[in-house]
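Pasting a structure here, questions to come.
Every protein chain but one is kept in place in this view of the complex.
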Amino acid sequence: MHIPDNYLSPQTCAVMGAAMIPVWAVAVKKIKAEVPKEMIPLLGIGAAVSFLLMMFNVPLPGGTTGHAVGGTLLAILLGPWAACISVTVALLIQALMFGDGGILSFGANCFNMAFVLPFVGYYIYKFIKDSVKTDKGEYIGMIAGSYIGINVAAFCAAIEFGIQPLLFKSATGQPLYCPYPLSVTIPAMTIPHLLVAGVVEVLFTVAVFSFVKKVSPGTIYEGAKEKTKAIYGLIIGLICLTPLGLLAAGTAWGEWGTDEIQDVVSGGSALGFVPAGMQNGFSFEALMPDYSVSGLPEAAGYILSAIAGAAILIILFKVIGYLKKDKGESALE
Amino acid sequence: MIEIKDVSFSYSGVNALNNINLSIEDGEAVALMGANGSGKSTLLKLINGIISPDRGVYKFNNEEITAKELKDPIFAKRLHQKIGFVFQNSDTQLFCADVYDEIAFGPRQMGISESDVEQRVNDCLNLLNIQDFKHRQPYHLSGGEKRKVAIASVLVLNPEVLVLDEPMNGLDPRTQRWLVEFLVKLNQAGKTLIISTHSLELVPELSSRAILFGENHTIAADMPTEKLLDDVDLLKRVNLVDEYYHSHAGKDHKHFHDHSF
Partner (left out) sequence: MRLNDNRMDALNMPEWLLTDENYSPPNDRDTFVNKSILSFLSILARIKTQDSSETGKYGISAIFKVAFTFMLILLLSLSRSFVFVMIINVYLIVILSLMKAEDIVKILKVSLVMSLFTFILLLPAAFWGNSSSTILITGKVFATITVVNILSRTTKWTSITGALKKFFVPDLFILVLDITIKYIVMLGDFALSMLYALKLRSVGKNKSKYTALSGIGGTLFIKSKEMAEDMYIAMECRGFTGEYHVYNNFKFTIADFGYIMINVGIIVLFVYFGRI
């Protein structure tokens, strides 16, 4: 679910990042109030755990494997606020150091995975646990929480993708970022999460939690034991989802005309695209329509390709040399 | 049983094993010695099939062990059953929520009946004198108890070779003594033992053959243990001991100090 850069417009990224700032501020405040002194090691090491949990390959029925995010699990074990910061730090390291998930889309990724996921998951867990009050209730809460949590997060990502073609188009009407409308992104994101990723998340959450509960129940977040009004938390969580609404309303960012809005509202399937390309037939020339436009002199073009060619050749030689040397190395390491 | 010929291995460019030649017979007990970072642990990993040689040949029971062979799960599992590995840090070796399940983990996979599994687990609990912890959580045991559970969890698979990475580390003197006697007994029962250790005091009791690693990741000596411990110059040369070390292997007096620190 790590959104890379260039799938979302910088404007969307800015809105999502802005939405996260108050969340982070409140989270730090809450953690400081709960564990004033242990905060630094808790957050640093919690983030390391969060990072590593995402590395596990979880076995799925049938022999395949999948990765879990572990957002709900961390929220239950560390509390939702600490989970929020831990996942944020883990995502930052993934983006900055491992190039996994974008830099600009960092805010959006945090919104989905460090905020929506742990909070929705945690408060569903808490709500069911407090109303059923048995061990069974706790596990049902956990299953429901982790499953719904990751699916709501995926749904948010789908909305972020899906609003791009509505909001951001070039002068010629070409979408600049994710070109697919909501009618495509929502099923594309939610179906795999409903069928696979949600299951992985549930299996992993239940497995790890039950071990921790059996071996070291004292390490589990205190707040999870006492009854709080979880339903309010859930409502707060839903209210926090409003930046998405804000995004949809934030037409000032984009070049969205009123006629287009009407098009969306009225014309169900006609979400912006007329399949013109299909009418005209698909040809290679269509792939390269107007690249020569921007007035790059022919000579400069040649120079540019010459530089690229030389650099690519150097890379090729280095890579071939490296692979030759590498051949003998052990496959396991 | 184990044949290692001209084996080298490096971790992303950093040399860890350099042209190692070694052969270990069935039923032998061998001690691996050497300064920190000299390559002992890497060799143990290689023997266990966690890594495979970059260069050279490793043969177990006359079968060559290569990266390709290890990718075959059936082949790898057969090897893992025949060679048991007791890790240096027992914490990392125990992943079950209860001691009984921890020991039963291996045999339960081997397709033997649950009553035979129970028999084996109980035998191991008795052998290692840990019956009382049967239903405790491994995570909360003491260091010595954890080590015993880890050994039991490996021994229960009935391996032909038992590889132990610094098994005396972090144990109190009484438990160390107990473990030495236990390992000697295992060896007498026919198990091949490969033990890496820093304990110069205990090594002559564990094995009559010692293999010494040099700091250049080669084998500096492969000789009878008593002889090696007398060769103070050699031990100094590989930086295993300093000038205050004096040997008393074979002499009949007991010490309570440990020069290995």
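For the reader, a short list of remarks on this structure follows.
We call the chains A and B, going by the order they appear; numbering starts again at 1 in every chain.
In the analysis below, contacts are C-beta pairs under 8 Å (C-beta built on N, C-alpha and C of every residue); 3 or more make two chains touch, one makes a residue touch a chain.
These numbers were taken from a predicted model, which means no experiment stands behind them.
Summary of contacts with the chain left out: across B:Gln109, B:Gln131, B:Asn216 or B:Asn239, the touching residue is B:Gln109. Residue A:Leu203 is the one among A:Val69, A:Leu182 or A:Leu203 that touches the chain not shown.
From the set A:Ile21, A:Ile191 or A:Ile315, the residue in touch with the chain omitted from the display is A:Ile315, counting the whole complex. Summarising the interface, chain A meets the missing chain with residues 4-7, 9-10, 13, 37-38, 40-49, 51-53, 55-59, 62-63, 65, 77, 89-90, 92-93, 95-99, 102-104, 170-171, 174-177, 179-180, 203-204, 206-212, 215-216, 219, 273-278, 280, 282, 286-291, 293-294, 296, 304, 307-308, 310-312, 314-315, 318-319, 321-323, 333. Looking at chain B, the residues touching the absent chain are 12, 48, 50, 73-74, 77-78, 80-82, 84-85, 87, 89, 91-97, 101, 105-106, 108-111, 119-120, 123, 127, 139, 153-155, 157-160, 180-182, 184-186, 188-190, 204-205, 252, 254.
Assume only the chains that are shown with their structure count from here on.
Rounded to a whole number, the gap between the C-alpha centres of chain A and chain B is 45 angstrom. Residues of chain B that touch chain A in their complex: 9, 11-12, 50-55, 67-68, 70-71, 97, 137, 139-140.
Those residues of chain A that touch chain B in the complex are listed here as 211, 214-216, 328-333.
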